[in-house]
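Heads up, the thing below is written out as structure tokens.
Note that this complex is displayed minus one protein chain, with the remaining chains in position.
So, chain A:
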Amino acid sequence: MQQPELIPHLFRTEYRKIVAVLCKRFGFYEMETAEDIASDTFMLAAQTWGLKGIPPNPVAWLYTVAKNKAKNFLHRQATFSSKVATASAATETPSSIPEYEIDLSPQNINDSQLQMMFAICHPTIAREAQIGLSLRILCGFGIEEIADAFLTNKETINKRLFRAKDKLRSTNIPIELPGSSEIDERLNAVLATIYLLFSEGYYSISNNNTLRKELCFEAMRLCYMLVENKQTNKPPVNALLSLMCFHASRFEARMNENGELILYDEQDTSLWDTDLISKGSYFLNCSATGNQLSKYHIEAAIAYWNTQKNDTREKWESVLQLYNRLLQIEYSPIAALNRTFALSKANGKEEAIIEAEKLQLTSNHFYYTLLGELYTGIDNVKARSHFEQALSLAKTNTDRGVIQRKVNQLTS
């Protein structure tokens, strides 16, 4: 790899490791220092590698520089506090300066990242802030990229991160894995954030396709870290990873070259990533232990059926029953709409129309799109009026494009 692409590449993979280790070592009070040291390290790399060439082992170079900067910081801090302590209390000063070792071993990097994950996803931190902090600290995203993903500006993201860091400090959240009595509950919060991160990428209205894909794969990477650790390798974690693999397998097929959404029925299945589909199946199998049935298990099972393109009765009956159960665990408008679509496939359109009209999700354009589809072929006049209602509610050009095509098919 040549220097121009090497540094951004290393930044993406190494920045977050250095920050996690230093932050764990310094505590949240010196979080900014940890970030500054990591940033300075890359700045120095950019300056010196350009002049002297790339060192034989660039990662080791980065770690050494970061370690030295961290040691200097700890040394200065100790000197300062001992001087202040001497001046104020005139007590004995420690006769020897302790050695400040910074442990950048793969084991400690992994542990620190996991511990940071649990700290950032602490229930007292607002969800939005958890996402922002995760992207910054755990994924090493730049402020600009985060702003881009949320379709907002850098100031907003900076303010949000600032408040979140303040909260981490004031609540004194420990940077550690929770004990076994607490872990399931805390893990739920971590999984919720990871899934939100994934969805942000998968369903985002941002036009930056590369960035969206990266968000998805970062979410999967974080989840994989949990799978790799004995304490956190629990059935719902495997279920979530499975679910994300199944979804991500369609990434290339669900957008055309203009960034427009391609509906499931119209996707080119040769673009589906079979490797990710088999990984999804693998983790789905891993999730089938214990007696806990999480919503991720159900969603992963639905996602599995979505990788089966054939329109069989068995498929739609299974999907319908999975949605019936999912909705009992957690209601969401989108699950209610998907359930009704599965109902139309399993029990017929007439029954689905009756059920759809009970939902009354009248501010949701997907609701009218569904009604339009259910009425298509049964009452095209009604179908058209529902599609038109959907058009007036749709917020993005992509959505309007999809609906408009359905209207056009109605006339032809």
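Basically, a contact is a pair of C-beta atoms (placed from the backbone, for glycine too) under 8 Å apart; a residue touches a chain by one contact, two chains touch by 3 or more; residues count from 1.
Note that contacts and distances are computed from a predicted model.
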Per UniProt record, missing subunit out of "YCII-related domain-containing protein", "YdbS-like PH domain-containing protein", "Quaternary amine transport ATP-binding protein" or "Rhodanese domain-containing protein" is "YCII-related domain-containing protein"
Out of A:321, A:364, A:385 or A:398, which touches the unshown chain? A:321
Among A:134, A:294 or A:340, which residue is in touch with the absent chain? A:340
Going by the contact rule already stated, which one of A:214, A:252 or A:355 would touch the omitted chain in the full complex? A:355
Could you please point out the chain A residues that touch the chain left off the display? 317, 320-321, 323-325, 327-328, 331, 335-336, 339-340, 343, 347, 355, 358-359
